[in-house]
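Of the protein chains in this complex, all but one are displayed in their positions.
Naming follows writing order (A and B), and every chain is counted from residue 1.
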Amino acid sequence: MRNAQAGPAPRGMGVQILLMLLVILFCVFPFYWMVTTSLKTQILALESPPVWIFEPTLANYSEVLLKDGVGTTLINSLIIAVSTTLLAVLLGCPAAYALARFEFRGKRDLWFWFITNRMVSPIVLALPFFLIVRKIGLLDTHLVLILIYLTFNLPIVIWICTDQFRSVPYDLNEAAMLEGASQWRIFRSICLPLAVPGVAVSSIFSFIFSWNELMYALVLTRNNAKTAPAMAVSFMEGYNLPYGKIMATSTLIVIPVIVFALIASKHLVRGLTMGAVK
Amino acid sequence: MKLNPTLRSLLVAGTCWLGVIGTAGAWTLEEAAKPYAGTTVDVVFLLRPGYEAAEAMLPEFEEKTGIKINIIKHPYENALGEQVRDFVANGDLDIALIDLVWIGNFAENDWLLPISEFTSNPELADPDLDIDDFFPLVLNAFGGWNGEVYGLPFDNYSGLLFYNECMLKDAGFDGPPGTWSELKDTYGPALTKDGKYAFALQSKRNETQSADSFARVLWPFGGSFLDDDFKSNLMSAESQAGLKFRQDLMQYMPEGIVAYDHAEAVNALAQGDVAMLTEWSAFYSTLKSPDTSKVADCLKIAPEPSGPAGRKPALGGFSLAVAAQADEKERAASWLFIQWVTSKANALEYLERGGVPARQSVYEQDGVAEKYDFVPALVESWQDGVPEFRPRFAEWPEITEIVQEWGSKIMLGEVSTEEGAEELGKRMEAVLEEAGYYSGEKPLAQ
Partner (left out) sequence: MPVNASSGTIRRSTILAFLGPSVVTLLVIGIGPLLYAVWTSLHYFNLTKLKKVKFIGMENYASVLTDSVFWEALGRTFLLLVISLPIQLAIGLGIALLLHQPGVGFLKTLTRLSLVLPMATTYAVVGLLGQVMFNLKYGVVNQLIGFVGFDPVNWIGDPTNAFIAITFWDIWQWTPFVALVLLAGLTTVPSEIEEAAKLETKRWFTVLRYVQLPFLIPALTAVLILRTADTLKLFDMVFTMTRGGPGSSTELISLMIQRVGFRSFDQGLASAQAIILLIITIILSQLYIRLLYKEV
């Protein structure tokens, strides 16, 4: 923590506190509303004007978990998000290291090509992927989503980690090289441990992006590998909008990722410096 | 099919003979299903009352037959895409769930098997099938294409006028409006006040805009999508009259009606915010149940109002057909299920559980018309309707997107009814041109 001023003026601090409370309210309120709506019956949810104090019920949760099978889709989401994140880190870290430490022709173009993958709209790839995957018989499997999510996770890992590796002091490399250590050893034993914040933050993002993904999940899964967001959307039948159920499912989807993100959040700021290859 | 007379009499004799055997051995579902016990049948269901009814009846079927029905639930808006992708990819679905506007498309792609494959097989055909017991209009529109029957009507709708009798009485009306112009000119002003509205016409930009809103104002005024040459008929005086009527009527509808899907519209009536609503028969149970409707006691049902061209109520619904991609066993098992769930014998139970069967016989039973007060209006609507209320040809999925887009723009006043209809017509004709209707490549069937 820096301490430029000996102590901030009390008035300035009052404003600061007020602003921070506003930010917290802004961020948390929709979340609060989602959770409370999920505890309402359909009739209460459609009360006009909305009620703030009521007797909560867990009926929506028991219905979506026991009857509609939201639990399975949550497990699917978890399997997929964790696997794709691990894979992205496994593949992406060495690549990021190479981009940060080695000099070779076309390095900038390669970096840009990696990042470009992150920008491809899922709509471009969804159908070709569907047709190919169907041919090789992998439709509606976890593996398909794990692989296709790499198209956006790998670039994120490479982007963030390249920057991290560059911030690792170079003399460490040189010292190790003088001792005759291989590049792989230097990467694994010296640089990787120092790049943990970057790896952490890119893992957080990979996990969040994969957990939340909808378009590919809608097109590529049906029953076995259906993810939780795809499930939530499937309650949106034009005939009937069960708000309580939809919000209960939403809460179940959002809670794990938020808990995860909160636990990991101390890395967020340290790892988010996102430079480019220089 | 042309057969020479000798052959035909032989066939007739043969069929009679089989019939005799059939009655002697008395066809039963259990017997017929024996070879297929353990087969799993995949089918797409929607999240609607008719499907819940069928799901509740399922255990009986599975127990009798040993056939497992695997239900994959989708909201309506995804059901077409899911099935198309599955059929294209030669996937797992064994039964096709066909909205009447998808049948041309599915049939032309050879994704369906005609029912004759099964009705001609005495081991699979229930002697009590009695295909003529289905309302002919419904069977033809939901399950038939190009002279062939593919699907049996399963989840069946007709447009009805649901109204809040109490609100109408308070405003001095003894009964519902008989015509659309009466609804607008007399009932509209009298019932739109104090934050309440006379009418709601669900118009969200999806199939609801095409089926429930756009088509609903075309036909009663004598309009139609296409003329006899398959050119756009939307610029005709009649079609324009219908579309202009809708613009006028909007002043008696809640704000933001263009964002209303069925759920919002039904809820508006159920909460007592609107007095009248033209909706599918399938909403009867929702509107009549005190759990979901505040106006259950005031709810009454009439046929849709008529226009200058007569009463042309909305027609919609789903049939079930055996998918061509299923293997031999799955085909037979699928047929047995379709036949069973749409059967005469099960029609009453299906009705009691919240479904709407298309069997004429069930509505003739004592007490049914009294217990379910939508029945008279429904039966009347199914006597004569317009099967091509929405054209059922293969190009509908493309055309409906155009209708949805420009129909909404017209309602929002972004384009006039003429401009919108012209653009819509142009785009519609481009699709039909591409399909080969104008070059004579394809017969003009809708």
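Just so we're on the same page, contacts are C-beta pairs under 8 Å (C-beta built on N, C-alpha and C of every residue); 3 or more make two chains touch, one makes a residue touch a chain.
Note that the coordinates shown come from a computational prediction; the quantities given were computed from them, not determined experimentally.
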item: Touched by the hidden chain, restricted to displayed chains; value: A, B
item: Candidate in contact with the missing chain, chosen from A:Ala45, A:Leu139, A:Ala200 or A:Ala225; value: A:Ala45
item: Candidate in contact with the missing chain, chosen from A:Ala59, A:Ala181, A:Leu194 or A:Ala261; value: A:Ala261
item: Touching residue (missing chain; options A:Ala59, A:Ala98 or A:Ala181); value: A:Ala98
item: Residues of chain A (touch criterion as defined above) contacting the omitted chain; value: 1-5, 7-8, 13, 16-17, 19-21, 23-24, 26-28, 30-31, 33-34, 37, 45-50, 91-92, 94-95, 97-104, 108, 110, 112, 114-129, 131-132, 147-148, 150-151, 154-155, 158-159, 163, 166, 170, 173-174, 177, 183-184, 187, 208, 211-212, 214-215, 219, 228-229, 232-233, 236, 241, 243, 246-247, 250, 253-254, 257-258, 260-262, 265, 268-276, 278
item: Residues of chain B in contact with the chain not shown; value: 80-81, 84-85, 88, 105, 109, 204-206, 255-260, 394, 397-398, 401, 405, 408-409, 411-412, 414, 434-435
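The criterion applied here is as follows: only the chains that are shown with their structure count from here on.
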item: Distance between chain centroids, defined by C-alpha means - chain A, chain B (Å); value: 42
item: In the complex, chain A residues that touch chain B; value: 42, 46, 130-131, 134, 139, 218-219, 222-223, 233-241
item: Residues of chain B defined as touching chain A within the complex; value: 46-48, 72-78, 82, 85-86, 88-92, 204, 206, 208, 261-264, 266-267, 271, 282-283, 286, 292
